[in-house]
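Every protein chain but one is kept in place in this view of the complex.
For clarity, chains are labelled A, B and C in written order, and residue numbers in each chain start from 1.
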Amino acid sequence: MKKTLKKIISLALVAVMACSCAALAGCDGGKGEKVKIGIGLYQDQGPAVTATRAFLDGISEELNCEFTYVTLSQTDEAANKTAAQQLISSGCKGMILTMDSATEAILQECEKAGVYLGGYLSDYETSFDKVKNNPNFVGTVVDGRYSGTQWGEEIAERIINEGYKNIGMIKFPSFAFPHQNEMDTAFRAKIEEYNKTAADADKITVQAETTELMFQPLSADYFSANPDIDAIYGMCAGVDFIYPTLTQNNKTNIKLYTAGFSVDDSVLSNFGTSGNGCFQELVFSNVEAITYPLVMILNKIDGEEFSDNPSEAQRVDSSQIRITNNEELDTVKEKSMYYTGKFENSFLSASDVSALLAKNGGTHEDLVKAVQSMAMEDLEAK
Amino acid sequence: MTKKLLTIFKKTLLTLAFPVGMFLVMWLITAVSGVNNFVSPIIMRQVLTNGSLTTIIALAIYLQFKNGRFDFSGGATMILTAIIAGNVTYNAGGNFLMFLGLCVAVGVILSFITSIIYSFSRVPVIICTIAVTLVYEAITYLIFDAKGLNIISYDIAMFGKVPFIFIPLVIAVIVFLFYSNFTVEGKRGKLLSMGQRSAVNIGIAENKNVITCYLVTGIILGLGALVYGSQNIISPQSNLSTSSILFSYIVPVFIGMFLGRASVDAVGIAVASIGMEIMNSGLDCLGVGGGGVQQIIFGMFMLGFYAFSGQFEKLKNLFMRKTLKNTI
Amino acid sequence: MKQSAIVQIRKMNKNFGPTVALKDVDLDFYPGEIRGLVGENGSGKSTVTSIMAGMQKPTSGSMFYNGAEWKPESMAYAQRKGISMILQEANTISGCTVAENIFAGDIASFSKFGIVNTKAMNKAAQQRLDAFGLTRIKAADVIDKYNFEDRKLIEVVRCVVEETRVFVVDETTTALSVDGRKILYDIIHRLAEQGKSVVFISHDMDEILEQCTSLTVLRDGSIIGTIEKEELKGAATDSEKEKLIEKIRFMMVGREIGNAYYRSDYDVSHSDEVALEFDNVSVGPVKNFSLKLHKGEILGFGGLSDCGMRLIGRAGFGLEKLSGGKVVRNGKVINNSITAIKSGIGYISKNRDTEALILSADIAENISLPSYSRLSKFTFINPFTKAKMVNKEVDNYKIKCKTPRQAVNTLSGGNKQKVSFAKWTAKDSDVLIMDCPTRGVDIGVKQAMYGIIADMKKSGKAIILISEELSELIGMADKIIVMKDYAISSEFMRSPDLKETDIIGTMI
Partner (left out) sequence: MGQEAIIKKTGNGQNGFWGLVKSHIFDIFSVLGLILCVVIFTITSNGNLWNAYNISILIETVCGYMILSLGALFVYSMGFMDVSVGVQLGVYSILMIFILNSTGSMLLAFVTVLVLALLCGAFNGAVAVWLGLPSIVTSLFLMFVFGGIQYILIERTGSNMISVENYDISKFADSKIMILAMVAVGIVVFYAFNFTKLGKYTKSIGANEKTTAQCGVNTTLWKVIAYMMFGVCVAIAAVFLLARTGSAGKGTGSTYAMDIMLCIILGGMPLSGGMSSKVRCAVIGTLTYVLLSNGLTLSGVDIQTIHIIKAVIFLAIVLLTCRDKGKILPR
């Protein structure tokens, strides 16, 4: 009886091995001369991942590319280097990574193997100055705008217009997200400017010291420390870190202006005037922005160069979709690939991307323009 | 009769000493530091919500502990249960009762699978449950498009809030107490954990007991999943990351086991959980919540408490000679 | 000629891997008899009874109980059907109440829909305890409150129930004091009078002769012979008894044991040099104990199991924290086992399998463990030097094994004990404290060990021999110290005229 059991287990092991073998063999597919590009995302799930994959799937045929995905760690450089190495080892000619982590070490590997690296939705804050002249680094496209000033001002204007008087301020620690300081400063400056001219009753109170979240949900004592707030400017990802605390403490009457987006109905059904109306602003970056590093890498691989190629690697802003009211939300639901996860909703078609390649006559200016013309008005115009 | 009342009074006092003491200490510290929002209904509600969750999970961990096993898979079972039950309920448009039912059902099924693997594979329990943990974590990537779970803002997440949170809490405590004190398998489990070989020789069917115990753990884990899923956004897990759930909820178990000696173990754990949450909330108010300082204080407290309770035992032995006989 | 057998065992075989434990055993047990089973360790006496009692399954063969085929699935099942057995090792479960222990296999009978009625269970347990005259034991108490002996008796209460037809006692009495034994003897005799069958396994020949109505001898898994009631009762005088025992021993071992069982000499001389001194030692309940052990002396300690002698032994090896006084060897105070071993003291624990040996380790490892400090040269332990040392000991003690790399738990009890002796001779210890060194060891090995102990004395080693077997103390010790209630109650010098009865009086 025991012996049979052992045999069964051995057989099972062999079977598992064999199955995985077969599965793997299936994975290989037609190789041809497709160019292999590795994509390292710091999330392994979620709408951004789905949309990125959908976009790359949609354009892979036209560009004759094949994409391999790995998940990066947000905190562990060694793990990220291993992931990058494995991409190189599996034959990738280029890599697009969303984390600026161990970048210098990874670039050394790239130099050894002749692989190109590009950044995606990341400003490469820590390493950019050191790597921008590295021939294997093609530049990065930022998650929205590099500077936070503009958005801070925009939110301040909305708040002034919509008449909220007591504003809570929440952000991530500045060691991790330095640009949220700019939003903070810009917001406060704008409000102060308004307060100078406003009647006493209309003056806006802003939380004196911005609360920093250590990547943990807001704690309930926030409400006892700031009892009277009627709106929160959440510079950090408020969907995951602020909203849960609001619902749990029945504070959804507080309006939330925050970065980030969710395709989840629990968020969207409470946006603007619908549901509890807690969410007033959501912002996300378009996954199509990956076109920038991708095109730059493909140019390098092709051995082509833009006529107006910049002398050093660039940090390019991308346009963001700001959702400020229900109509805009409906537009997003209808037309944005980020929400639908369907390639047909993409800003750029496969041939659009292909046309941007240097060998097809594209220019750097076109490329930058392409990733910067994907804002709300562009979506509405689509 | 009055004597009995007096003992009950004494036991209650001893049991409550920990959270009350913790409250006073934190209150004093916050007051001295000029933080005046510590004593507020919001904080109290936070203590109760978090404390209830901690209690339920700690009970599930402790039930296996009490039966002589260190089950590594508790965290993974809970996460997977929450993801499955939550998503199914949501997709089916079910209500919070359906969520409750599904959580318990899925928790029981997963625990049953674990127990079957353990009792028939006869692999040492830690190693076996580590393997099971890896499998359950991997499954979180395979189901529901690896979305994890995010239902905190729906009505089905009702059990995550005061006062409804007390319903799963009370069920968990009752199930725990009922199983370990009043049922045949609970008694058998006690015999097995204290003297495994002897109990097997006497003729207690160990496999059956292990499976029953896991089924009960499954109920409690299911309730834990219900509350956890109602309070947290859950993302898929990998590489034993769920062990951090285990390690962070094990401290109340350690403390509760000691406090429980004054009364009943389950009550000790509940009281320890509340006490720890008072500490956490106090630290939050002081502005050191969630950061490195809190972790360090937490670690210091755990070691200090454990060391104290260890010495307590030795002190007690000094006055009770009886143990001497047993060592020879 | 007599009633039909209550249990019949036919052609029973049992193998443990390649080891044959039982070979075609045929055995009958009759109502109203107390059947002694004797044989060396590993002769199969425990195996055959444990199969009968449902603890393990036979490899082949059949059993009949009350004429019907008997295939017990567990000990609990067998007990419900009337065959119960008390095991040699402690089988109560600490941390649980007495009642839970008594009804461990039977909790379900106090339950409705899976819910246990604890009150009813405690009440029933108390009734059972009272029926056995153990009114001082309270059913609702946690069993840890009671000592080893009481726990053994609680086990008896668990095993003997109304349905019991066959009751097996496997070497239980070694754990019991005289009082405890008396209670057990009463129980088995009462059962026999009620027409039930008792199977009694023991190493203590005198006990067997006194209590049993018939006797079966096993050797190497086979039945060698049976001594019937008539022959047992026939041996009335001391010399006849002596002869009978001689005969039984011959059957057990298969060869002449001879007279040189214990030490033959009565030379109590020893060097004047003090090897170990207890200076006003207070440990636990033992107060102000003083004693000098000399080189070449065998000091025997006797008494009931809880008389304090064991504490003295542990204190001598530095295992106990002293509340007063000191243990000294060569001017050095012994306050823990490390200083003890450094100054050449060795200790053989009574708990052989849990304290004296590492069961999962091989023979070589066990023997060399205390000697590694000596073997280690500039951190290097030379495997060849080690093997040489181990081989010497294995040869010296004639440890039965295929290779020294064999795990200790594959050895029989006697050979295990040889290993725990060997590790101290390998270490070259000059003082040896032995706590029940021959417990559970069969005659052949026992004889060899007595020879070794006698040789040790000759070579000038100092020995403390703690034993519950008086005959062993009389046979081996130069001086016997009897302890009672944690103090010395009497001392006897070695003499051919010393009788057990002289000593027992001072023990109780």
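One rule holds in what follows: a residue touches a chain if its C-beta (ideal position, glycine included) is under 8 Å from a C-beta of that chain, and two chains touch if they have at least 3 such contacts.
What you are looking at is a predicted structure, and each value in this text was computed from that prediction instead of being measured.
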item	value
Left-out chain, listing which of the shown chains it touches	A, B, C
Residue among C:Gln127, C:Ser271, C:Ser323 or C:Thr354 that touches the chain left out of view	C:Thr354
Chain C residues that touch the omitted chain in the full complex	17-18, 317, 319, 337-338, 340-342, 347, 349, 354-362, 365, 369-370, 372-373, 376, 379-383, 401-403, 406-407, 409-410, 423
Chain B residues that touch the omitted chain in the full complex	68-70, 117-119, 121-128, 130-132, 134-135, 137-139, 141-142, 146, 196-197, 200, 206-207, 210, 238-240, 243, 247, 250-251, 254, 291-296, 298-300, 302-303, 306-307, 310-311, 313-314
Interface residues of chain A (partner: the chain not displayed)	2, 6, 9-10, 12-13, 16-17, 20-21, 23-25, 27-28, 44, 68-71, 73-83, 85-91, 101-102, 104-105, 108, 112-113, 125-127, 173-176, 214
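The definition used in the following text is that only the chains that are shown with their structure count from here on.
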item	value
Shared interface partners, meaning chains that touch chain B and chain C	none
Approximate Å spacing (C-alpha centroids) for the pair chain B, chain C	44
Rounded Å distance, chain A centre to chain B centre (Cα mean)	36
Inter-chain centre distance, chain A versus chain C - centres from mean C-alpha coordinates, in Å	74
Residues of chain B that touch chain A when the two form their complex	37-38, 40, 42-43, 45-46, 49, 120, 141, 145-148, 150-154, 157, 160-161, 231-233, 235-236, 281, 284-285, 289-291
Residues of chain A defined as touching chain B within the complex	5, 44-46, 50, 213-217, 219-221, 223-225, 240, 243-244, 247-249, 262, 264, 266-267, 270
For the chain B and chain C complex, residues of the former touching the latter	182-188, 190-191, 194-195, 198-199, 201-205, 321-322, 324-326, 328
